[in-house]
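Only one protein chain is missing; all other protein chains are in place.
Here the chain labels run A and B in written order, and each chain numbers its own residues starting at 1.
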Amino acid sequence: MLGSRSTLLWLLSLPVIVFTAFFLMPLAVVLISSFTTGEGDFTLMQYGKVLLDSYHWQVIITTFRIAILSTLICVLLGYPLAWYLVRIVKWRTWRRACVILLILPLFTSNIVRSFGWMVLLGRSGLVNDALRGAGLIDRPIKFLGTETGILIGMVYILLPFAVLTIGNALAKVDPALEQASRDLGADPARTFFSVTLPLTMHGVLAGGIIVFSMAISAYVTPALLSGGKVTVLAMLAFQQYSTVFDFNFGGALSITLLVFTMALIGLATWLSRLGTAAEKAA
Amino acid sequence: MTVLAISNVSKSFGAYRALDNISLDIQEGEFISLLGPSGCGKTTLLRIIAGFLTAGSGKILIDGDDVSALPPNRRPLNTVFQNYALFPHMTVQQNVAYGPRRAGASKAEADRRALEALEMVGLAHLAPRSPRAMSGGQQQRVALARAIVNKPKLLLLDEPLSALDLQLRKRMQIELKQLQGRLGITFIFVTHDQDEAMAMSDRIAVMSNGRIEQIDEAEHVYRRPNTRFVADFIGESNFLSVVPDGGRLVAEGGQDAVLRPENLRVFASAEELPSGWQSLPATVKAITYVGGTSNIYLTAQGRELHARRYSPVPEGITEGSTVIAGFDPAELHVLRA
Partner (left out) sequence: MTMRMVIRVIALLTLGYLLLPLAVVIGGSLTRTKFLAFPPQGVTLEWYQVILNDPTYIKSFGISAILALAATTISIVIALPAAIAIARHEFRGKAALSALLLSPLVLPHIVIGAALLQYGASIGLVRNFAALLVGHVVIVTPFVLRSLLPQFSPEQLSLEEASRDLGAGAWSTFSHVTVPQIRAGLVSGAIFAFITSFINVELSIFNTTSDLNTIPVQLFNYVQYSVDPSIAAVASLTILAAAAAIILIDWLIGLDFLSDK
């Protein structure tokens, strides 16, 4: 047999080389340019431009509001759907059809999906027509170019990720544990909150983190559904690279987006660890 | 003829010495057990023979060829794993045909031999099934069929019966022994169960702390244990202190000797003692009955003694009574110093 060391070297060389060359180094370049002026001198001015301007703060807050709301809605809608698919559907063919339906949007690009909503949410789109037809509203609601519109599109795009992650966790819960809880006198609700939910919490958190990180960095959906009226951080950063060509300021915006994303993911991970630790202590 | 020679094999994991200079010759067609408590090194030794571990020092020879440097797939032996390790993504037949296929047999030939091996363990009718859907006993037989299909020189069995219930275990012990007789393959059987080792083995190697304490026929290991550990691990023992020549009992300062409980008799009075027997006064602490067997627990001169009889306890011997414990000195086995 091969020595463990040489096997390890053999296994790791390609991944490490590729990720150093095409991931770490590019990010280092962005980091460095975010701290330099156009002439190449060290400066904190780029970050000053980002953080001392109330407009940029407004964009940051909008970005986070959309991402957090998308995540919450995805989990709240995703859990029942996952439950339905794993626990309620007994007919295999129907479950298969549902799973196909669930992952079909994942196989189509953000554009196609956002495009569908552009049509649906328009002034005389199907949604407004239906609401008016039902007598719920008099004048059409403005969806496009609002955060609500972006949110509808974002949840739509990210929901399957939440459902699949939660569903996987749910399918792995041993039914005997729930039966034991019922046997020990807990009603279905108590059983859910004391047994099933804690056992699937890692799936919820994992799904939540995926959804959140995709929501905060989303570019296509907000760009298409905002009609230019709502701006998120990713759109701001992209402008600097594609139209303004200010790589230094763009770098600072990118790093800001990166830092905020990592901070929130770090927080979520820390909270879930805390939860696990509390469970163990209890 | 020696089929497997283990010579001066040692193995350490960090500071822990798992095997300490083991040497052992195993003859063709033998059924040998490696017996010992967990952590004694028996599984480590088996894994070194199979090639999953490399010995720190020493050699493994099969039919005189040094195989120490060969990977497991190039050694002419097969293993029945503790948890069977059946491939869950293959049918029973595919599992058994795996070995012949790797040895270069055509698919048809491998399938034919797989069926033949399954026939030997009485499972040919389950060939197309998935092993996941089978009972423990059936999985066991599939693992056995898979391991013998290539007709190895040596079959290693790593506690193969430990997951089965008692009834099935007893039945499998007999079947294994019969199968071994039919095949003529050398079996090396790892177990911590002394009854299992006694029931099946031609020879038993009793291991403790990385060393072989004794290697001998089952009956000899029981009747003439080399060490206190062997006497204690195999069967139950009364330890007595004796003067080496003549075997006279002494309170202390003598040499350790073993007396099996069935050789210790309890008498109501010294008159009943057969001539030539040795005796010591004792007090009955407790009497228990298991089936037709009665166990009498005594204290004598500060020692705990245990006597077993296969007939009813005579009248007059009850808990708390003072009695005479006696034995034939010929049954006393003096341990090597």
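The definition used in the following text is that contacts are C-beta pairs under 8 Å (C-beta built on N, C-alpha and C of every residue); 3 or more make two chains touch, one makes a residue touch a chain.
If you're wondering where the values come from, they're calculated on a predicted model, not measured in any experiment.
*Asks:* Sort by label and list the shown chains the missing chain touches.
*Replies:* Every shown chain touched by the left-out chain: A, B.
*Asks:* Which residue, B:L61, B:A85 or B:I287, contacts the hidden chain when the whole complex is considered?
*Replies:* Checking the options B:L61, B:A85 or B:I287, the one contacting the hidden chain is B:A85.
*Asks:* From the listed residues A:L44, A:I61 or A:L106, report the one that touches the chain absent from this view.
*Replies:* Only one of A:L44, A:I61 or A:L106 touches the chain omitted from view, namely A:L106.
*Asks:* Which of these, A:T36, A:N168 or A:S194, touches the one chain of the complex that we don't see?
*Replies:* A:N168
*Asks:* Would you indicate which residue among A:P15, A:G135 or A:G185 is in contact with the undisplayed chain?
*Replies:* Touching the chain that is not displayed is residue A:P15.
*Asks:* In the complete assembly, which of A:M45, A:L77 or A:A186 touches the absent chain?
*Replies:* A:L77
*Asks:* On subunit A, where is the contact patch with the chain that was removed from view?
*Replies:* Contact residues on subunit A toward the absent chain are 1-2, 4, 7-8, 10-12, 14-16, 18-19, 22-27, 29-30, 33, 77, 80-88, 92, 95-96, 98-120, 125-126, 156, 159-160, 164, 167-168, 170-171, 173, 175, 188-189, 209-210, 213, 216-217, 219-220, 223-224, 234, 237-238, 241-242, 247, 250-251, 254-255, 257-258, 261-262, 265.
*Asks:* Against the chain that's been left off, what residues of subunit B make contact? List them.
*Replies:* 50-52, 71-74, 77-79, 81, 83, 85-89, 98-99, 102-103, 146-147, 150
The rule is short, and it goes like this: only the chains that are shown with their structure count from here on.
*Asks:* Report, in whole Å, the distance between the mean C-alpha point of subunit A and the mean C-alpha point of subunit B.
*Replies:* About 59 Å, centre to centre.
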